[in-house]
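Mind looking over this structure? Questions follow.
What you see is the complex with one protein chain gone and the rest in place.
Entry: chain A
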Amino acid sequence: MGPLGAAEVGLDITWAVDWVRRGAETLSEHRVELITLDREIGDGDHGENMDRGFQAVLPKLDDLPAGSTPADVLKLVATTLISTVGGAAGPLYGTAFLKGSAAIAGESSIDAAGVVSLLEASRDGIVARGKAESGDKTMVDAWTPAVDAARAAADGGASAAETLRVAADAAAAGSDATIPLVARKGRASYLGERSAGHRDPGAQSTAYLLEAAAAAASNGTSA
């Protein structure tokens, strides 16, 4: 599937809702895995918190008024995560979705450039909130490669769905790359050198969420 095949297909409210549903599904599916990762270098609540937060969003999707935009969906996710997730993930992902929502506010459908804006604003929100930098062994290490890959793809003429696909792949690779790192931010930083050799759970949940976004987008274009 080249740029010509899908370049004109934007991502609309159906995609956004599907992203959240797939996100909730994948986080439920990987709940125990994320708990285990977090138990190794953190406090063990990440899988539980992310699952709880996204499950809380699901019933609210049905109440979205007609004419809602993708930004409205992301804002709903943001406020729900902030008020239901008790760990660091609530404020961090809440801020990410809030800033991402603001970046595409009012758009009924977003193109590849919109995907880049959304991802970049989300990443910047996380950095501003958590004050982590690349290489600190946090979710930023999944977000930043995703933003960079998305921008390169969009500049090269990729469709919105293709842009999300390369972003998701880059996030997954970024999560893998956290394994040897020594944590400098978050609860894992208390472990110092002992945090090396473990995957960062926040980077992994980011990889799962962007994978869900990409899967929802490719589902939309192929349907």
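We take it that contacts are C-beta pairs under 8 Å (C-beta built on N, C-alpha and C of every residue); 3 or more make two chains touch, one makes a residue touch a chain; residues count from 1.
What we mean here is this: contacts and distances are computed from a predicted model.
Chemist: Tell me the UniProt name of the left-out chain, picking from "Dyp-type peroxidase", "ABC transporter permease", "Molybdopterin converting factor small subunit" or "Phosphocarrier protein HPr".
Modeler: "Phosphocarrier protein HPr"
Chemist: Just to verify: which one of A:I35, A:V57, A:L76 or A:L92 makes contact with the chain not shown?
Modeler: The missing chain is touched by A:L92.
Chemist: Please output the residues of chain A touching the missing chain, sorted low to high.
Modeler: 43, 45, 49, 82-88, 90-92, 94-95, 129-130, 185-187
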